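One protein chain is absent from this view; the other protein chains keep their places.
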Amino acid sequence: MALLLLFLGPLEDVAGAGEIALDVAEPLTLAAIAERLEPELAVALVGAKIRMALNGNLVAPGEVMAGDGDELAFLPPVSGG
Amino acid sequence: MALLLLFLGPLEDVAGAGEIALDVAEPLTLAAIAERLEPELAVALVGAKIRMALNGNLVAPGEVMAGDGDELAFLPPVSGG
Amino acid sequence: MRIAGGAFDPHAELADFANGRESAGGIVSFLGQVRQEPGDAVEALELRHFAPLTLPGMEQLVVRAESHWPLMAVLVVHRVGVMMPGDPIVLVACAAKHRRDAFASADFLMDHLKSSAWFWKREKTGEGWRWIEPRDSDHADLTRWQDVP
Partner (left out) sequence: MRIAGGAFDPHAELADFANGRESAGGIVSFLGQVRQEPGDAVEALELRHFAPLTLPGMEQLVVRAESHWPLMAVLVVHRVGVMMPGDPIVLVACAAKHRRDAFASADFLMDHLKSSAWFWKREKTGEGWRWIEPRDSDHADLTRWQDVP
């Protein structure tokens, strides 16, 4: 098991993959998760317009506590038109 | 040849037929045409809401001059909805 | 634009209309059909028209819509004659680059077709045929479009 991070839309290009699995010992805050990632990706993920869904439900960034077996999706603004 | 009168929509029921051919010696006004018809039909045709088309073109009642070979259509208000 | 004296297949018409219109981002269609509700007494509907006025009127209406909205294509098919419940009466489709133009022009065409065209309608029930009276609400619909020349 692991914490699965999903990168939707253009964030996939920044992450270099649609998902990244992190081995985590205990549930992590968003800040702690960002520390485990490449700096460029970490900066992109904490942008003001990125929404997050924990196990399919939208959560505020401050509410993120994600551990083993969880799925945390990062959702950039949707495309227009 | 004759003057052909067409009765559209509900006027057909009043006229008892979709069309009536009148033998005419010379072009007639609306009043003169009405005199040649059954009184009930004549009254229905000169109602304020009846439009007329002479040979396919809308005409004002006062402009009607219809003779041999002409087609005069009487158009009641169209149905709603 | 055409008046159909007999039954038509609206979905085949729409498929033909969309075919080859790849430059249109959106196609809005309206299909009107003879309504039948459970317990409804209407057995048949007849529409009659006066071709010398109906056809130019419909053509003018299409020209008016095409002048006001940037449309790629317009389809209007209107039945006349005797129809049964469930039969298609009218199909309007507007293809446009932009969705909003397709919606507005289809809406406009329907408001005007139903209220301004030279159609007389009668319904058949167990008691026989009965002509449908003119309705005032259609005129209210038309005031929505006063800015369309």
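Think of it as A, B and C in the order they're written, each chain with its own count starting at 1.
Going forward, a residue touches a chain if its C-beta (ideal position, glycine included) is under 8 Å from a C-beta of that chain, and two chains touch if they have at least 3 such contacts.
This is a predicted model, so every value here is computed, not measured.
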item: Displayed partners of the chain not shown (whole complex); value: A, C
item: Given C:6, C:38 or C:126, the one touching the chain that is not displayed; value: C:38
item: Absent chain, residues of chain C that touch it; value: 10-12, 14-15, 18, 22-38, 85-86, 97, 99-100, 102-103, 106-107, 110, 114, 141
item: Positions on chain A contacted by the hidden chain, ascending; value: 6, 8-10, 13, 53, 55-58, 73, 75-81
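Note that in this section only the chains that are shown with their structure count from here on.
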item: Where chain A and chain B are represented by their mean Cα positions, the distance between them in whole Å; value: 79
item: Interchain centroid distance [CA atoms averaged], chain B/chain C, Å; value: 28
item: Shared-contact residues (touching 2 or more other chains) in chain B; value: none
item: Two or more partner chains touched - positions in chain C; value: none
